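Only one protein chain is missing; all other protein chains are in place.
Chains here go by letter, A, B and C, matching the order in which they are written, and residues are numbered from 1 within each.
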Amino acid sequence: MKLVYFAWVRERIGLKDEEVSLPAEVATAGDLLAWLKQRGPEYEHALSEPRAIRVAIDRVHGGPDTPLAGAREVALFPPMTGG
Amino acid sequence: MKLVYFAWVRERIGLKDEEVSLPAEVATAGDLLAWLKQRGPEYEHALSEPRAIRVAIDRVHGGPDTPLAGAREVALFPPMTGG
Amino acid sequence: MAEITVRIEGDPFEMAEEVARLRMLRPVGAIVTFTGICRDEGGRLTALELEHYPGMTEAEIQRIAAEAAERWALAGVTIVHRVGKIAVGDDIVLVAVASAHRSAALEAASYIMDFLKTRAPFWKKEYPGGEWVAHRHSDDEAAKRWK
Partner (left out) sequence: MAEITVRIEGDPFEMAEEVARLRMLRPVGAIVTFTGICRDEGGRLTALELEHYPGMTEAEIQRIAAEAAERWALAGVTIVHRVGKIAVGDDIVLVAVASAHRSAALEAASYIMDFLKTRAPFWKKEYPGGEWVAHRHSDDEAAKRWK
């Protein structure tokens, strides 16, 4: 699965995107956030406030309960500030 | 006092404006409409539905109860359709 | 204090020029324009003729704009309304509002249009036919929501 990061999530993790293989128990977007936080201090720093992180699954907004099954691209980013 | 007419009120009365001397008992815009209706069939035709007539006293919107004392120009016209 | 411009004109206006002037004001983060265009009403019309009450029209529109500037934090308001014969597809009215934040400009433009419809002394005559356009009850209802 491809993970993509934007804005300060991207800056804190230090990557624009990466390929990951998720363990079977990571079933939802919320599970993914929890799993990523354990991958190192950059992830911990970027994802320390899960409520400040938005998720899109295959380019559609999701929430913590959105299942990841079949997803090809999951994006993590802060609340949006366009317009 | 100067009376000015617009749109179909103007067309039905057949005048753009006129000078009138009001009898003392014509104290309000409503009184004026009632008095004008008696002046001839054109006025009767133009003012047959008093609720469809708007009044401005010295270029400010008024209502049937607005007093005419001191007014220099009173306008009668249909509901507005600008914009 | 909002900068208020009101013009009643026979000639067409250029929206881009009016907006260019508003965007020079500060602080401006949002500009909303409303352009009213002469409709053919399903092919029935070729033009409208707009009559107005010179002297009162400008004053009444100034009052409407000043009320909007009292109610919302606006940098500028420009209102241009044409009179005379206006062909189908041509502009009738422009309301342009500049503000720091979007809701002020959006709401003020809506407020101004609602009261232009119900309080500014303009009357439209249809061509062909010569019928006067009937006032719409829905315009009165729209204006009431601002009370």
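Quick note on the criterion: contacts are C-beta pairs under 8 Å (C-beta built on N, C-alpha and C of every residue); 3 or more make two chains touch, one makes a residue touch a chain.
Source: prediction; values computed, not measured.
Undergrad: As a test of the contact rule: which chains in view would the missing one touch?
TA: A, C
Undergrad: Among C:37, C:66, C:87 or C:134, which one is in touch with the chain left out?
TA: Looking across C:37, C:66, C:87 or C:134, the contact with the absent chain belongs to C:37.
Undergrad: With the missing chain put back, which residues of chain A would touch it? List them for me.
TA: 4, 6-8, 56, 59-61, 75, 77-83
Undergrad: In the full complex, which residues of chain C touch the absent chain?
TA: Residues touching the hidden chain, for chain C, are 15-16, 19, 23, 26-40, 42, 89, 100, 102-103, 105-106, 109-110, 113, 142.
Keep in mind that, in the parts below, only the chains that are shown with their structure count from here on.
Undergrad: Average the CA atoms of each chain to get its centre, and name the chain whose centre is farthest from that of chain C.
TA: Computed centres place A farthest from chain C.
Undergrad: Please tell me the distance, in whole Å, between the geometric centres of chain A and chain C computed from their C-alpha atoms.
TA: So the centre of chain A lies 48 Å away from the centre of chain C.
Undergrad: Find the geometric centre of each of chain B and chain C from their Cα atoms only, then give the gap between the two centres in Å, rounded to an integer.
TA: Computed from C-alpha means, the inter-chain centre distance equals 26 Å.
Undergrad: Could you please state the distance in Å, as a whole number, between where the Cα atoms of chain A are centred and where those of chain B are centred?
TA: Centre-to-centre distance between chain A and chain B: 71 Å.
Undergrad: Spell out, as numbers or ranges, the residues of chain A touching 2 or more other chains.
TA: Counting only residues that touch two or more other chains, chain A contributes none.
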